[in-house]
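Left out: one protein chain. Kept in place: all the others.
Moving on, here comes chain A:
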Amino acid sequence: MSQARTIRFSIFRFDPQDPNDKPKMVNYEVTEAPGMTVFIALNMLREQQDPSLQFDFVCRAGICGSCAMVINGKPTLACRTLTANYPKGEIILMPLPGFELIGDLSVNTGKFMRELAERLQLWLQPNSIDNDIHRMEQPMDPDEAAKLYELERCVECGVCVSACATKQMRDTFVGAVGMMKIARFELDSRDTRTADDFYHVIGNQDGVFGCMTLLGCQDACPKDLPHMTQIAYLRRKMALTSPNRIL
């Protein structure tokens, strides 16, 4: 077996609660092990070299969306990023931009997503009849259910937000995550909201008409969600719905 590599990490460090602290990059070295992920390496660093290092992991399996960060310039999930993917053995870690910094690599995506959900009313709004839980459920077209799940696979990791140029310029932009969720409820036959209702929340500069279609969201989404298709679909739908009849 060949000798293990040394991985050189350069990590953004800043404690916004410490008035004397300033943002800086700090270098660390870790001996690579087979199958090592950024999750494993960061925990080793914390346990063996610097116990103050802040980062967020929960499921460590690419399911929960907690650990998005910028790795060598690209936003992605750290838990499933193998160190072996970096032939030079140099890894630069930065916190996800576009979110409130808690410290080091930890950002407050939870607060952002909750506010987005409240603002866009991202929950099913069914009609109240036929919802007796003791009786047979309403049938749903099996294909519709499968399509809904496809759109629902978003894990709210925030990668699309950090990869979005529009969002960087317009703080109120709902981002691909917001539009994907709207698309999901728009598709759902159980939801009573009409295109006109959705027009009021995303038929504007903060929604579909603000998107510059640079599609960083599509490129970076760790769940390979069809952002491009859904944004285009919603944009056309909203244009057709617009009171000014854009189309």
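Quick notes on this structure:
Note that in this section a residue touches a chain if its C-beta (ideal position, glycine included) is under 8 Å from a C-beta of that chain, and two chains touch if they have at least 3 such contacts; residues count from 1.
Here is the rule we use: contacts and distances are computed from a predicted model.
The chain that is not shown carries the UniProt protein name "Fumarate reductase flavoprotein subunit", picked from "Cytochrome bc1 complex cytochrome b subunit", "Phenylacetate-CoA oxygenase subunit PaaB", "Fumarate reductase flavoprotein subunit" or "Alpha-D-ribose 1-methylphosphonate 5-phosphate C-P lyase".
Touch with the chain that is not drawn comes from one residue among A:Arg80, A:Arg170 or A:Arg193, which is A:Arg80. Looking at A:Ile11, A:Val30 or A:Leu53, the residue that reaches the missing chain in the full complex is A:Leu53.
Per the touch definition above, the residue from A:Gly89, A:Pro126 or A:Pro226 contacting the chain not shown is A:Pro126.
Contact between chain A and the absent chain runs through residues 15, 17-18, 34-35, 37, 46-48, 51-54, 56-66, 80, 82, 102-103, 106, 109-111, 113-114, 117-118, 121-124, 126, 131, 133-142, 144-146, 148-149, 152-153, 155-156, 185, 188, 190.
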